[in-house]
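Left out: one protein chain. Kept in place: all the others.
Chain nomenclature is as follows: A, B, C and D, assigned in order of appearance, with residue numbering initiated at 1 for each chain independently.
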Amino acid sequence: MSMNEEKKEFRPLIVAFCCNWCSYAGADLAGSSRLSYPADVKIIRVPCSGRVNPMFILRAFERGADGVIICGCHPGDCHYSTGNYYARRRMALLFSMLEYMGIENGRTRVEWCSAAEGAKFSKTMNEFCEKVKSLGENVRLGDLRCKN
Amino acid sequence: MQELINRLKELIADGTVVRAIGWKKGDMPYNPEPAYFEKPEDFDDFVYDGFCGANLSKMMIEASKLEGKTAVCLKPCDTYSFNQLIREHRVVRENAYIIGVACRGKLDIEKARKEGIKGIKSVTGIDIEGDGEVVFDTIYGEKKMAYSDLMLDRCHVCKGKDHVIFDEVIGESKDTDDADRFEEVRKIEKMTPEERFAFFKSELSKCIRCNACRNVCPACSCRKCVFDGTKFDSQQKANVDSFEEKMFHIIRAFHVAGRCTDCGECSRVCPEGIPLHLFNRKFIKDIDDFYGEFQAGKDPEAQSPLTDFTFDDLEPKDAVGRGE
Amino acid sequence: MTELEKNIEIIKEISGSDPYKCMRCGKCTASCPAYSEMDIKPHQFASYIIRGDLEELIDSKAAWKCLSCFACIERCPRDVQPGKLVDATRQIVARQRGGDYLQPEEVPELLAEDLPQQLLVSAFRRYRR
Amino acid sequence: MYSISKDNLNALYSAIAGSYDLFMPIKAAGQTNYGFWSEGAEGDIDTLKTIKSGKDAFFPQVEQLYTVNREIVPADVAAGPEAEKAADTPVRTKLKVNPVKLVDNDFVIFGMRACDVRAIEVMDNVFLTDPVDNYYKSRREHGIVVALACHEPEESCFCTIFDIDPADPSKAKADVATWVIDGKLYWKPITEKGEALTAKISSVFEDDADADSKIDGEKAYIEGIAKQLPNAELSLEGWGADKTDEKFKSEVWEKVYKGCLGCGTCTFVCPTCQCYDIKDYTTKDGIQRYRCWDSCMYSDFTLMAGGQNRQTQLQRFRQRFMHKLVYYPTNNDGMFMCVGCGRCVEKCPQSLNIVKVIKAFADNK
Partner (left out) sequence: MQKIGVFVCHCGTNIAATVDVKKVVELVRYEPGVVFADDYMYMCSEAGQEKIIEAIKEYGLTGLVICSCSPRMHEKTFRACAEKAGLNPYMVEVANIREQCSWIHKDKEEATKKAVILARAAIAKVNLNTPLQEGESPVTKRALVIGGGIAGIQTALDIADAGYEVDIVEKEPSIGGRMSQFDKTFPTLDCASCILTPKMVEVNQHPNITLYTYSEVEKVSGYVGNFDVDIRKKARSVDFGKCTGCGECQTKGPLGKIGNIPSEFDRGLKNRPAIYMPFAQAVPAVPVIDRENCTYFKTGKCGVCAKICPSKAVDYEQQDEIVTVKYGAIVVATGFDIINLDKYGEYAYNECPDVITSIELERLMNAAGPTGGHLERMSDHKAPKEIVFIQCVGSRCDDDKGKPYCSKVCCMYTAKHAMLIKDHWPDTNITVFYIDVRTPGKNFDEFYRRAVEQYHVNYIKGQVGKVKPQPDGSIIVQAADLLDGKQINKKCDMVVLAAAIEPNPGVRKIATMLTASIDNNNFLTEAHAKLRPVESPTAGIFLSGMAQGPKDIPETVSQAGAAAVKVVGLLAKDKLKTNPCTAQCDTLLCNGCSTCANVCPYGAITYEDVQVNDHGLRETRRVAQVNVALCQGCGACTSACPSGAMDLQGFSNRQITTEVDAICR
């Protein structure tokens, strides 16, 4: 590893699923208020946090993501009234299973963030990037099976 | 067993049912196969003994489409799966005549093989009514094993011997529940993340992607599985990269979460002996911890936990890190 | 970072409060029982620290007349905690002078009966650090 | 004839592994499967049958064929913006195909039973007849097969009916034949490859005079047991070449197939199944084309665009056993595609298997 290789420290790749009504608007507000967070976060817009299928999350990890965060409206504020309640249950079970399989539980997170909470959105993204960076590259979800 | 055969013959004779689903004698004493019985003479090789472990409720999906009623022999744990299939409109209750058969725990020939019992010619002591030891007459002499040592793991954590849905019950069951259902899951939860990861890595690396666990599971009854179809571009026929098994097993366990009745078929049929029930039981344990006791299939009207919610459900961040 | 900036950082760190939040509403000054003794008023602490006039603040009577009764901290609408800011300024001085601290044993005889309890606690807190 | 005591088999393994890759049954996570041996791996030659056969050595479950990536050839836009505007200026990207390096180093498959060795022969007839599959060919040429006699065949075995001799692997097309007889491994090289291998690792062996008598005693013992197996006298009468029309329309299939789940267990544990599917996988820098085992039992096996693959489970069930016992013998002058290893007999979740099919047809007559 040459010298500049050393300097180029590990940059995590983070996929964020943001619900169109609250957290995506929150992300826009963070943007318009110039509240920065690392460029490693890439946001995918979904109609509701209830739309995020565990297949997408595992697909992201399979394709090399190091962290996945799902943002939605605060329970009770969902634009479709119940979307985030189902998402909350699905993610609770999925995260518990991933932890059970030995995957570091810092790699996944759910955050409720309303359209007016630009600051909270940026703070959450900074915290999450820090946490994923400290966990390093996602190796475990990559090779739970040795090559034969 | 004879009483069961006579009753089935009687049902076919008096026209209540057109056919019956049960077990046919296998060419080995320990491998009876699920089969259809229509004519009285078919019943000559009908068998119901300790090795008839298969859950026949999934065969009723196709059988209930045929015209005329079908009698089906369901063990107590199979009836939960049948209830779940009714709830999801996959079987037509009117076309099924359910005979709740007695059960005193089902046997696993792998356990005999692990004890080095080979060249088996015949086995006695495995009929439903009997008790006491199982005697193997093998080429290398006679070998004995206690019935409970030969029993499948799932029967040690049996959910109880009363049938949840039946038209009639034949025979006396004997309780076999002598272990804590979530003990293995707790043991794994107490391990460190590295140990847990190593455990699942070694187990899942045995998987040969034969889909037996999916095709036998009564809860996994999709017409076309998401892993076969093109809906998610997730066509995964073989383990191209190491992640595929995980994705397959996690998603399969997730799809049956809240619907899995813990009948243990997936672990029974896995050619590589992977303890697949550990995934489903983990979800069942979590659902019980997070959202209150729920046994799939016990009450067909109950709303499955994953299609239900309460305002103050627990937050995903509190679902993890409970161990530390 | 000059010596001065370092001190401001230390003050912020000890007091745990952010002087920039002060909107100069004067509620702390209004509530301060030791107001008459003070040359620099409580609502000015934040701006002195922001401007960095530590010398002036340290040489002033105000820093040492503060009774640490926390009325200003309790009532400050912006959570600026002026009491803690001036307390931190005193810490800077106490630390610079090589810590000729008052030993706990020496305190009892210095006590007067009618001294408010809170003062005692503050004294210990201030001089024991 | 060479021999080595069973206790320091590890010395033998590390000797082989010194100069070749050693592919042998390894016990891991409670099961014995073929895998590459490395220091510390627990070799297990006592278990009679591994879950999956040794076929992986020559025809692995997943094999990368080649990778493709896109190179952007700067279109001749250099001529300025007008050129770019012209709709017909193709943006040229070139596809670069880079095939995977074929296996070019010798490797040893140790502990293969006689039935699996015969299975290699069965596969040779398919892969090595033109059009030759050079992925298979490269592995086949570099593979040195060390066959091991079956000390105590199990009741699920029925290799004898395909005249495979479990006792004497030297009859099968192996490079070395070995026997394990009370605590000693006897090693008898057959082909030059076998001789070359033995020469390389001869230091490990010691010469053993009364090996032949011991081996004859073992052969007699094994044959004795083989005779007592329940399926020893299973007759293949009615099966074999050109029996297609007789068997295809029989209504026995209707009765036998009902329990089949359509999972792929029997095909994936079978040493002779050689159907595969070719699929693409998009990776970071291009496409990776690989082939992987496919099962005729799956609902989307050979699914063409028009949807004309075998639609019902009966057709798929019939196809599997007809291929084993009729179609293959028809194309390979009577050689059966089944080698009687009994893995499908043991592993089928619904206990349906080839033996029951043969018996069902026999009873039906």
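In this section, a residue touches a chain if its C-beta (ideal position, glycine included) is under 8 Å from a C-beta of that chain, and two chains touch if they have at least 3 such contacts.
Here the structure is a predicted model, which means the values were calculated and not measured.
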Touched by the hidden chain, restricted to displayed chains | A, B, C, D
Of the residues B:2, B:16, B:124 or B:307, which one touches the chain left out of the display?
-> B:307
Cross-chain touch to the chain not pictured, restricted to B:130, B:229 or B:275, is B:229
Sort through C:10, C:25, C:67 or C:94 and give me the one touching the missing partner chain.
-> C:25
Hidden partner sits against subunit D at residues 70, 72, 87, 91, 93, 282, 284, 307, 311
Which parts of subunit C are in contact with the chain that was left out?
-> 21, 23-32, 35-36, 41, 43, 71, 75-79
Missing-chain contacts mapped onto subunit B | 65, 88-90, 221-226, 229-234, 255, 303-304, 306-308
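By definition in this document, only the chains that are shown with their structure count from here on.
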Between subunit A and subunit D, what is the gap in Å from one C-alpha centre to the other?
-> 44
Contacts with two or more other chains, residues of subunit D listed in rising order | 61
Two or more other chains are touched by the subunit A residues 148
Subunit D-touching residues of subunit B, taken from the complex the two chains share = 26-28, 31-36, 54, 59, 118-121, 139-140, 202-203, 205-206, 208-212, 214-216, 224, 228, 235, 237-241, 268-269, 271-273
Would you tell me which residues of subunit A are touching subunit B in their complex?
-> 54-55, 58-59, 61-62, 75-76, 82, 85-86, 88-105, 108-110, 140-148
Subunit B partner, complex, touching residues on subunit D are 28-31, 33, 48, 51-52, 61-62, 152-156, 225, 228-231, 255, 258-259, 261-265, 267-269, 277, 279, 281, 288, 290, 292-295, 298-300, 345, 347, 349-352, 355-356, 359
